[in-house]
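Left out: one protein chain. Kept in place: all the others.
Here the chain labels run A, B and C in written order, and each chain numbers its own residues starting at 1.
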Amino acid sequence: MPDDRIGLWLIGAKGGVATTMMTGLAALRRGAIEPVGLVTALDPFTRLDLVDFADIVVGGHDIRAGGLGDEARRMWTESRAITPELLDGAADFFAEVEARLRPGTIVAAGDRIQSLADARTAAVVETPRQAIDRVRADIEHFQKAERLAHVVVVNVASTEPPPALPIPKDFAEVEPLLNDAAKCPLPASSLYFLAAAEAGASYVNFTPSTGATPACLQQVAIERKIAHAGCDGKTGETLLKSVLAPMFAARHLEVMSWVGHNIFGNMDGKVLDDPRNKAAKVRSKDHLLASILGYPPQTHVSIEYIQSLGDWKTAWDHIHFRGFLGTPMTLQFTWQGCDSILAAPLVLDLVRLVERGRRAGEYGALEWLACFFKSPVNVAEQDFSRQVTLLDAWATAHAAPGGGPPPSVP
Amino acid sequence: MPDDRIGLWLIGAKGGVATTMMTGLAALRRGAIEPVGLVTALDPFTRLDLVDFADIVVGGHDIRAGGLGDEARRMWTESRAITPELLDGAADFFAEVEARLRPGTIVAAGDRIQSLADARTAAVVETPRQAIDRVRADIEHFQKAERLAHVVVVNVASTEPPPALPIPKDFAEVEPLLNDAAKCPLPASSLYFLAAAEAGASYVNFTPSTGATPACLQQVAIERKIAHAGCDGKTGETLLKSVLAPMFAARHLEVMSWVGHNIFGNMDGKVLDDPRNKAAKVRSKDHLLASILGYPPQTHVSIEYIQSLGDWKTAWDHIHFRGFLGTPMTLQFTWQGCDSILAAPLVLDLVRLVERGRRAGEYGALEWLACFFKSPVNVAEQDFSRQVTLLDAWATAHAAPGGGPPPSVP
Amino acid sequence: MPDDRIGLWLIGAKGGVATTMMTGLAALRRGAIEPVGLVTALDPFTRLDLVDFADIVVGGHDIRAGGLGDEARRMWTESRAITPELLDGAADFFAEVEARLRPGTIVAAGDRIQSLADARTAAVVETPRQAIDRVRADIEHFQKAERLAHVVVVNVASTEPPPALPIPKDFAEVEPLLNDAAKCPLPASSLYFLAAAEAGASYVNFTPSTGATPACLQQVAIERKIAHAGCDGKTGETLLKSVLAPMFAARHLEVMSWVGHNIFGNMDGKVLDDPRNKAAKVRSKDHLLASILGYPPQTHVSIEYIQSLGDWKTAWDHIHFRGFLGTPMTLQFTWQGCDSILAAPLVLDLVRLVERGRRAGEYGALEWLACFFKSPVNVAEQDFSRQVTLLDAWATAHAAPGGGPPPSVP
Partner (left out) sequence: MPDDRIGLWLIGAKGGVATTMMTGLAALRRGAIEPVGLVTALDPFTRLDLVDFADIVVGGHDIRAGGLGDEARRMWTESRAITPELLDGAADFFAEVEARLRPGTIVAAGDRIQSLADARTAAVVETPRQAIDRVRADIEHFQKAERLAHVVVVNVASTEPPPALPIPKDFAEVEPLLNDAAKCPLPASSLYFLAAAEAGASYVNFTPSTGATPACLQQVAIERKIAHAGCDGKTGETLLKSVLAPMFAARHLEVMSWVGHNIFGNMDGKVLDDPRNKAAKVRSKDHLLASILGYPPQTHVSIEYIQSLGDWKTAWDHIHFRGFLGTPMTLQFTWQGCDSILAAPLVLDLVRLVERGRRAGEYGALEWLACFFKSPVNVAEQDFSRQVTLLDAWATAHAAPGGGPPPSVP
């Protein structure tokens, strides 16, 4: 039943998150792995009639040279995070996806990202509007060629700098600026969103880049009935912050300072070595503490590129707090997680859930997906546990009764 | 209005938790500290018409020699956890409480605890029933002499070994055994509970000792309409387990092993050096993981007495988990908390909340207090965040409207 | 020049250390790896005319079933510590070695180790003397068949329990007891040493087992002019102790307590789960602190088998010390090392150095090798840095002048 197939269109299709996701999707299809790390493999999500892994067709944009398989293999050679067996098993899948890749746009992507582009992509001169039209055409072609019921566009590209110019609240003011790269305030991630919206695709922003967050673009989403979710996947240190900070709040322990140092060595780390790109990321990692605690402790977040770590993000957090009688105490944690491994299954979860939300008639920012993001659009709640409660409530409301179909993957 | 005063009767009144609580209560009364660490100083609890700190009268039992002030001062000299200023400021308060102390019972307290008793207490020979009667009389005398509206008995004594004999389900079978120490299966903590119940007092078990947990004693509580809560205050490593484990579950990350090493140097540590006493504690710290995760990871909990640490409990936990594609990852944390400082305000919170619950007509195990305990009586839910939701719901339902009285302490 | 080839005879040839060493030796021979981790690849050792990797012939005893390649591959499948490429590349080497393996003896090896033996080995009934003779014959056959200039026997078997009976100081008293397993106080590791000595082979004890340590056996070594070194390879937590403790001593910082928790999941871990075997290991890991500091701090060492860790030994050490004005301070470290990876190159180093020492006319305990061991035989110095100075001094004295031959491995 080809009409039931769903498209997953990746912005940044050659990156670590994307290729790890593909390796896993290929493995899930042939039953080579258990669905560990996939939220949607748990009850009640298994009763939601989500799209099967076998029915997800992958394509995407990227600005870099290099084959998909080569990029994925670095997850083995540089990080020992994916086994050679799984990479070998995904070779055919990579070849299929590679045939569907299209060159991305570097319009308004920032110097650091532009410097990564291959010669052909770097040579393209286009206005923002031309970039949108080109990207939209790629997405539409993908949907038509693969006969897809729906496409979900997911941004897993490197973090771009925050916009330099203010973005008008009314899209009518933005639209004419799209014809002039020098005046247009929208960064590349927002152009991709507009392309998705104009193509009727859903949109997920897994990065701290601007994407669909500006009010004028949320307006576009509502007018065009586009479902979207974001932003910035919550996979490691920030996830822990959103889990631990509520404990201090509930026990009335006063957090005096919260210091978080992050070191890692993947492409994302290289891009974040540019202070402008890093600024966007640090803000996304830092703002939730004051929101959860109700007061602003002194905070410090560092992100450093340490080549030898590859895709392994090591975070050390030092939390200095005061208890009864003013006694100072300390909690430290060290998180040794593999960024792409943590992120990849969430991308699959989000594609499945956003597509399901759309089938349920939802559009605009899907707020019940807040638990997946560091900076959930339009959601003030930062407490992970309460965000999970939101998600579970939605799923339970839309799930088949307890006797529903079993998980589609063993 | 003396009739509104409430009694707090401590089992283990000379211990670190009790004397730290007294130091803090004295400081709160004279406005010398902010109520950091007190859950009941937060909204909505401040709108619950809880007993004022000025209206809590303290007394209790202990089996040891030594003055209250001396014990409290060790929190300074051995642990640097309470400042000399606060200890000096509590001198009068200690003198008042000291005048109300009575010798505890060592019947069925276990060898390790019996070895701590002063000569006079160690010399007392009594049956369990005689011990109950004596303790009950002490509580009744306290209530009458101080003209107290109600008394809450709180067990903060050292951990006793688990019962050696099986405890019958029906209290009718237990009652006759109270006359024979050799046959009676109830440990000291349960005798204290019976004394409290017979005196009409509420009962809080802040330790992993048996207390009111056996079915036959819960039956007594219901028949006599006694409110009780327990057991084992959740203050450090286990609190973190109940906060972090739900994150792994929600993200479908498979916890392969969870190792927790605890080192500390207070009296509790010395008592736990006895393997029988330690067994009760380890069980209480360990069981929640399988309950939250839905499967049993390999676990290991150690508790070691390291004298130099004084009251500072340092816990190192190593959590080894698997994510997508089976990739193993690690979270480690180091918790450097001061046990008595963490526990003491919760004792005050519990006294205020149990007394308020009783005023609301509640009796039996107060399940909405689960978030305070490692092993909440009759509550399966171990997820801290969900336990907090239970507590908040009860408080909100019983609180005055938002415009209610401000916190009684700045 | 076959007469220049040296034999390396392993006790515990199928274990993690042995098979990792073989994987590495095979890779070094074909130039597939750099000699990282090999002390003897550094100057001045490269000027010592040590045996080439190509001239080391490997054989050994083991009591277990299972092929060498299978055992080595678990370093990949269970621990991700050795890459499949290196294992594939060592296949021929494993086949060669496997043809030279002989069944070991379980006489006096302790219950835990005996339970690991394959059926054929477990069925052998022999007196200690018979075991010695059989092992000696195996070693002699190896030397003759392979035309080896010399053989070095290395004990890398699992840790055995400490001897249950006292061992006489005079070997003349021990010798007759060798005919009666029930009366003989020597454990298996010492029987292997005697077999080696009687075969004229050198002996290295890389484990905390008894080996050549008893005075009566050291006497045998001297009488027979046998070079030996041991015991217990210093590879991780204890290495760090011997590096850090001198710092506290030199700065007159008073170590109040030093707690070390070790978790790991390899065969060694399983064997150490038996308290008798663990006792030997803990003693070897613990005794050096008092020796270096000049006073005994409170210490605690735990070793726990956590299956999911495979060969990865994670150690958390908490050092509580006092400085000026009595102020307490803390150093914690977490060591995440792969036991076999750390040990294997040291085995190669020791074989090369012991053989070279013998060529220089040395016999008895080679004290200048102290830096390799937790419990160096006859050496009181436990400070790693000073032990390294001893080694460097010996090497410099015996090395060719600075213009000597380059390292044999790139």
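In the analysis below, a contact is a pair of C-beta atoms (placed from the backbone, for glycine too) under 8 Å apart; a residue touches a chain by one contact, two chains touch by 3 or more.
Since the model is a prediction, treat every value here as computed from it, not as a measurement.
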Chain not shown: contacting residue from C:222, C:329 or C:360: C:329
Of A:270, A:287, A:318 or A:386, the residue in touch with the unshown chain: A:318
Touching residue (missing chain; options C:147, C:169 or C:251): C:251
Given A:164, A:256 or A:397, the one touching the chain that is not displayed: A:256
Touch residues of chain A, complete complex, unshown partner: 80, 256-257, 259, 261, 263, 298, 300, 302, 304, 306-309, 314, 316, 318, 320, 328, 330, 332, 334, 336
For chain B, the residues touching the chain missing from this view: 80, 83-84, 334
Residues of chain C (touch criterion as defined above) contacting the omitted chain: 20, 23-24, 27, 33-39, 41-42, 81-83, 86, 239-240, 243-244, 246-247, 250-254, 322-327, 329-338, 341-342, 344-345, 371, 383-386, 388-389
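Here, only the chains that are shown with their structure count from here on.
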Cα-centroid distance, chain A relative to chain B, in whole angstrom: 44
Numbers and ranges of chain A residues touching at least 2 other chains: 334
